[in-house]
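Removed: one protein chain of the complex. Kept in place: all other protein chains.
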Amino acid sequence: MTDAAISRFPVPALDDLPEDIRTRILAVQEKSGFVPNVFLALAHRPEEFRAFMAYHDALMEKEGGLSKAEREMIVVATSADNGCQYCVIAHGAILRIRARHPLLADQIAVNHRKADITPRQKAMLDFALKVSRDSRAVGEADFEALRAQGFDDEDIWDISAVTAFFGLSNRMANVTSMRPNDEFYTLGRG
Amino acid sequence: MTDAAISRFPVPALDDLPEDIRTRILAVQEKSGFVPNVFLALAHRPEEFRAFMAYHDALMEKEGGLSKAEREMIVVATSADNGCQYCVIAHGAILRIRARHPLLADQIAVNHRKADITPRQKAMLDFALKVSRDSRAVGEADFEALRAQGFDDEDIWDISAVTAFFGLSNRMANVTSMRPNDEFYTLGRG
Amino acid sequence: MTDAAISRFPVPALDDLPEDIRTRILAVQEKSGFVPNVFLALAHRPEEFRAFMAYHDALMEKEGGLSKAEREMIVVATSADNGCQYCVIAHGAILRIRARHPLLADQIAVNHRKADITPRQKAMLDFALKVSRDSRAVGEADFEALRAQGFDDEDIWDISAVTAFFGLSNRMANVTSMRPNDEFYTLGRG
Amino acid sequence: MTDAAISRFPVPALDDLPEDIRTRILAVQEKSGFVPNVFLALAHRPEEFRAFMAYHDALMEKEGGLSKAEREMIVVATSADNGCQYCVIAHGAILRIRARHPLLADQIAVNHRKADITPRQKAMLDFALKVSRDSRAVGEADFEALRAQGFDDEDIWDISAVTAFFGLSNRMANVTSMRPNDEFYTLGRG
Amino acid sequence: MTDAAISRFPVPALDDLPEDIRTRILAVQEKSGFVPNVFLALAHRPEEFRAFMAYHDALMEKEGGLSKAEREMIVVATSADNGCQYCVIAHGAILRIRARHPLLADQIAVNHRKADITPRQKAMLDFALKVSRDSRAVGEADFEALRAQGFDDEDIWDISAVTAFFGLSNRMANVTSMRPNDEFYTLGRG
Partner (left out) sequence: MTDAAISRFPVPALDDLPEDIRTRILAVQEKSGFVPNVFLALAHRPEEFRAFMAYHDALMEKEGGLSKAEREMIVVATSADNGCQYCVIAHGAILRIRARHPLLADQIAVNHRKADITPRQKAMLDFALKVSRDSRAVGEADFEALRAQGFDDEDIWDISAVTAFFGLSNRMANVTSMRPNDEFYTLGRG
């Protein structure tokens, strides 16, 4: 499996990348022990890579009403609904680690309604899936349902933006046939 | 997690079950090291349990043009499409074991088009998903596509019957909120 | 019409069938005056035939909170939604007979909301159609709606199981192009 | 059953209707032996009634490349897809009579792909269903498929217009809960 | 652009048309300054033309609980949902003029939920879209929602009939590739 292509598009060699991108990739490699394929696949377009990573960090690294594990739940649920193998498998691993729960990612990927999560988290994922599938129909009643679970307007923006950003990511991963690293499948299952 | 309910419906104690059902359950426990929850959940209705297991064995234990791993691929792909947590997680484990491939089940559950399987297997899963979602539209052109991949008519019956039987299973698991045993999540990942 | 094929797959001659299957078929012929084609088409696979019939009888011949006519309503409504000609036409006939109502089957096949049935029966069919189409989304609110109409948990299992079993049957009938006997079209219309 | 309401909206008495409408209704009663409920339900709005009937006659009574039975096939197939009880049951009867074939209507209502009709008629119904469900996507390839079966452009207009007109009729029948006369269920089954 | 075909089907010359149709077309030309292409495209079939126009006038020119602008809102919303270029662009112009509001038509065509209209008008369009897409499911709850906004039963008939009639029109315009006149794009934007 290690020889399988990680993208339908050309994948740059690390040495050919602009300095800032190579530095970021080496940092993630240092931290994770491997380079997640999304970094290499998207580096084919350096300008877009930079914007993608800046957007990602603005949404996923910030403080706020949603825990980091909850943000990963949104990624897993909406990416599964979009049929995005890379995001379900890579962010499934991150969710297992951040939630310290080895079962959650697989449960949410198949059917969040039956996952070991709170009613508040189910409402969060119901809303995320509506934003993903049918954002035109989002309205005040959806906001009320979230407020009833204790979410405020900034949380609602966060849920929406994480969904919308990974919707972008899902579409790029599907078109490029981005392949998840083998490492992700077993991370956090221990 | 071990205390979570495995079904919305009453789950019989082993000792209260008819002899033939208890014997079967003890045999699977002996072989697997645990009792898959589907046995306990469905034993609520002994007559239906017996028919279910007889049907299962007729389709999944027989010889034929489809390998046992291929039959499990069908289960995983169609159960994911039906949002059935029990079947994706339990049969994902069986698929990993039967195919001796730790990645296949997760790949197929999210998007079989990008899984490490052959074009023949992709055609098999395309057909299974059509039978699952829109069997009214199945016709000669679908059969031709399968024959072009080397499947004969008995194989086509097998693909259809496995899909149809697990469609039944998916619906019962979803209505009963059947919970996969924790053991399944890690089986075959080694 | 009498010469039309009843299945895309080989149909065994009665004399070539195992004794138990031939006996069952002769019994139904004795009772009905003809052999419903489903018996002949499925007899192509004796093991599956036996499991299918055992499952069928466990669900359709038992006592319980649903009348036999109500179980046939479920078959007709969900089979029509699945585009299964055999089941709509054959079980439409059985429904007319069991309900002693010549119009119900055609009404339910097109739109159960406008059929001459009770609000309780409409709720039953609403639920059956949800189990058939989108069982992943079935949840507590659906159960509440059924309980409000007087259904208990065993009834809910019955509605679900009849739907799930005939979903299997619909898919096999569609793949095999199983043809309803001409006799069914007029039975019970008198 | 004879006391059931035939429309959610007021149904005028024959004597209260404008002369031209009463005359038309008496003529159809003379010919058929009963007054099809569509006449009474739509007579609530005389201007719309007149336009509806003029449109109907322009499409269904004219000569042309489609036989009258074929036009009724279109009505039955598209009305079933729209869940219109009145049109499926009333025009099912007319189809049985015009085609002198007691099985066709029920077959087409459930799944035209498996009906006892010609490949040309299946292509006609495939196109009609596309016009009914997704007319925005109709294009040159659909026209080619029809021409390959011997349909010319005027036939294509006819198929489309019959579909479009009964789409109107289906929506009005569904909103008004228009009830088919009991007589229709058995007509032409002999 | 003025040379682009206005229909896939033959378009009659004014002089070749029956007197009553030519007179109607000249009258609309006199009033509007141009002949809307729908008149020429549909005149290919004089009988259907007459019924179409009679139906149109019965619904759109009558008095009643819906203002003329509101009827045009229904046309724009449902025609956009059906992907009908002619009706969205031509009736968008008429809506701008009748509502004396230059933004409404574009807003409603994309998403009526965010248009500058009243809650009553949003409920009207919600219902119209349900009649257009899924009339089989229309029922008492929909009527209640409309009554809560002050609509009476005759208004409900009007909303339904306008939707149903333009559903017919949308399908014919899509099949004929009816082209909107260039003039419509800018009318009423001033």
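Each chain carries a letter (A, B, C, D and E) given by its place in the written order, and its residues are counted from 1.
Convention: a contact is a pair of C-beta atoms (placed from the backbone, for glycine too) under 8 Å apart; a residue touches a chain by one contact, two chains touch by 3 or more.
If you're wondering where the values come from, they're calculated on a predicted model, not measured in any experiment.
**Q** If I'm reading the header right, one chain is hidden. Which shown chains does it touch across the whole complex?
**A** A, B, D, E
**Q** Can you tell me which of E:C84, E:A99 or E:V131 touches the chain that was removed from the display?
**A** Touches the omitted chain: E:C84.
**Q** Looking beyond the chains shown, say which of A:F39, A:F165 or A:F184 touches the absent one.
**A** Looking across A:F39, A:F165 or A:F184, the contact with the absent chain belongs to A:F165.
**Q** Counting contacts across the full complex, list the positions on chain E that touch the omitted chain.
**A** So the residues of chain E touching the missing chain come out as 1, 4, 80, 83-85, 88-89, 92, 102-103, 106-107, 109-111, 114-116, 174, 177, 179, 182, 185-186, 189.
**Q** What residue numbers in chain B mark contact with the hidden partner chain?
**A** The list for chain B reads 111, 113.
**Q** For chain D, which residues reach the chain that was dropped from this view?
**A** Residues 136-137, 139 of chain D touch the chain that is not shown.
The working rule: only the chains that are shown with their structure count from here on.
**Q** By the contact definition above, name the pair with the higher C-beta contact count: A-C or A-B.
**A** Most contacts of the two pairs: A-B.
**Q** Name the most central chain, where centre means the mean of Cα atoms.
**A** Closest chain centre to the overall C-alpha centroid: C.
**Q** Please report how many Å separate the Cα centroid of chain A from that of chain D, as a whole number.
**A** That pair's centroid distance is 51 Å.
**Q** Could you please state the distance in Å, as a whole number, between where the Cα atoms of chain C are centred and where those of chain D are centred?
**A** Measuring from centre to centre gives 28 Å for this pair.
**Q** Indicate the whole-number Å distance between the mean C-alpha point of chain B and the mean C-alpha point of chain D.
**A** So the centroids are 44 Å from each other.
**Q** If I count partner chains per residue in chain C, which residues reach a count of at least 2?
**A** Residue numbers touching two or more other chains: 83-84, 111, 136-137, 174.
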